[in-house]
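Structure provided below as structure tokens; questions to follow.
One protein chain is absent from this view; the other protein chains keep their places.
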Amino acid sequence: MTSKTQTTSDLFENDSEKFKMIAEDVTISYGDIPAVKNVNMKFKEKSVTALIGPSGCGKTTFLRCLNRMHDMTKNAKVEGKVMIDGIDLYSKEIDPIYHRRKVGMVFQKPNPFPTMSIFDNVTAGLRLNGVKDKRILNEIVEDTLKMAYLWDEVKSDLKKPAVELSGGQQQRLCIARALAIQPEVLLMDEPASALDPIATQKIEETITELKKEFTIIIVTHNMQQAVRVSDYTGFMYLGDLIEFRHTKKLFTDPKNDLTAKYVQGQFG
Amino acid sequence: MSSLEKRQEYRALFKQNVQKRLIVDKIVRIIIISCVIAAIIPLGSILVEVFKNGIAAISIEFLTEIPGSVGSGTGGVGPAIQGTLIVVGLASLIGVPIGVMSGIFLSEYGDNRLARSVRFFNDVFMEFPSIVLGIFAFLVIVLVLGHFSVWAGAFALSLIMFPIVARTTEESLKMVPITYREAGTALGLRKWVVTMRIVIAAAKEGMVTGVMLAVARIGGETAPLIMTILGSSLFFANMNTPMDALPLRIWRLSMLPYESAQLQGWGAALVLIFIILGINLGVRTLVLHKKETMQILKTLKEKVGGKN
Partner (left out) sequence: MTRLIDPSLEKLSAIMNEMGNTAIDCISLAIDSYFEGKNTTDEVHDLSDSISTKYFEVEDLIFDMLLKYQPVADDFRLIRSSTEISYAFSRFGRYAYDITQVRELFGDISECDNESLIVISNKVKHMIREAVHSFAELDIRKATHIQDDEAYIDKIYEERLPQLIKSDNTKCALAEALVLRYLERIGDHAVFMSDAINYIVTGKHKPSQKRIDAHTNY
């Protein structure tokens, strides 16, 4: 085992497969304090990548830079490149709104819009962008709710206020809402951490289905979840990417001391 | 072994404290309830007084006719009702949009020095005595135009209104958790869309309450109206003449030594209270319970249609 950190280029050196998203030398700082330091990651098409690490290691900060959510934060500075299909999200010519539609996001606590019904929530990203065709909206609602494993439970009453659903259902609704804008990459920030075990299981089933079509990047505290759900795992610590490998390898035979310590619960 | 004894010791201690605390709890509860009652009694008694004294004056004549000669006991407060509705309505038309826009600016785009100064001045403005604002309107409009007018009255009242609306709008918007804005942004929506379609929808109740508070406040303002619309005994003619309003009329009537005038004054006060209440309930129902209202209107329409 080594204390050397590893980049994804080590892992994917001989791979000619397509990468949906590539993060190159990403450094994110709040004011003068760097939260993410020089991280390089490559995400394969139609795969699930998990980001693990102790609290404050920068994994959520990194995830949020992948769809430029840091534009909302006042003194956040992002350096480096984030490329989707070869185009750098952070280049001056790119309208962040356009690429945010390529990258959807699901948050930790389910946050369906409280004043809207289930139907309106799912179509929010479309309607509020001018899509009015009722037929298309209906199609998309059915399609995304089915993908999120929620259709059967709500199809009888789509006009019900979204806040009347249970926590697990709300989160699946948020997944459907994110999918409705037809993204290609889906970012998930601890999507099941606020849910009970059965709801968690459903979310994990959803992710496993979705990866047939989308590229998914998920931040999780739950290592067993990472093992169950992801193909690749990246371990971050204090802003650095320490190790990035095939999930099974990382959890059965981690190469870095720090990784081994963390996954075996020897931290703190 | 010794720690077990210590625990018994501690437990015995707690039992005592609990009994004392239950008594204190009861006492505090009684104090709180009596305070609430003490607060409600004056409010209740005002309503009762006004109702008691004013109900006798209410009649169709009272509500629709111009005031009769002084002390005669005839006539009504028709123009005053009309004036109140017009001036309050106009003031709202000016004050509410400005106030709401300022509130949105302060809440959503307000993390800079400009916003901080605006907020400060807004708070100061809210505390201005309304008579000062009335004088200001007098100087700016009445003196300049050369006559008292409804414009001036609406202007003065809007000055009172918009700081309140701005503040309450800002607070209501701030209460909406940031996670909804994040969700909207993550969907690729532009900031103004997120603000207008998502945040405001969630803050609706608070905003409406704020506007209603402001309307109730200006509905009862007298001093600014004295300097701007002056008062009159005629119905509305045009925007550039003096106009009557209920607070003014109440004031005038209460100064007269005649009992009939006093009675009319009470009646006018009752009418004013009902108008404010009515506006409040009406707007609330329309804005907040649109769905239920639509349902009720639909059933009514069907019933009426069916009858015919």
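Think of it as A and B in the order they're written, each chain with its own count starting at 1.
Just so it is clear, a contact is a pair of C-beta atoms (placed from the backbone, for glycine too) under 8 Å apart; a residue touches a chain by one contact, two chains touch by 3 or more.
Note that the structure is predicted; figures quoted are calculated from it, not measured.
Across the entire complex, contacts from the unshown chain go to A. Touching the missing chain, out of A:V36, A:M236 or A:V263, is residue A:V263. Considering A:S55, A:S156 or A:Q224, the position touching the chain not shown turns out to be A:Q224 (whole complex). Touch with the hidden chain on the side of chain A covers residues 223-224, 227, 251-254, 259-260, 263-266, 268.
Here is the rule we use: only the chains that are shown with their structure count from here on.
Here the CA centre of chain A is 46 Å from the CA centre of chain B. Residues 67, 69, 72, 74, 97-98, 100-101, 104-105, 107, 109, 111, 113-116, 124-125, 128-129, 174, 177-178, 181 of chain A are the ones that touch chain B when the two sit in their complex.
Across the complex, chain A is touched by residues 111, 177, 179-190, 193, 197-198, 201-202, 204 of chain B.
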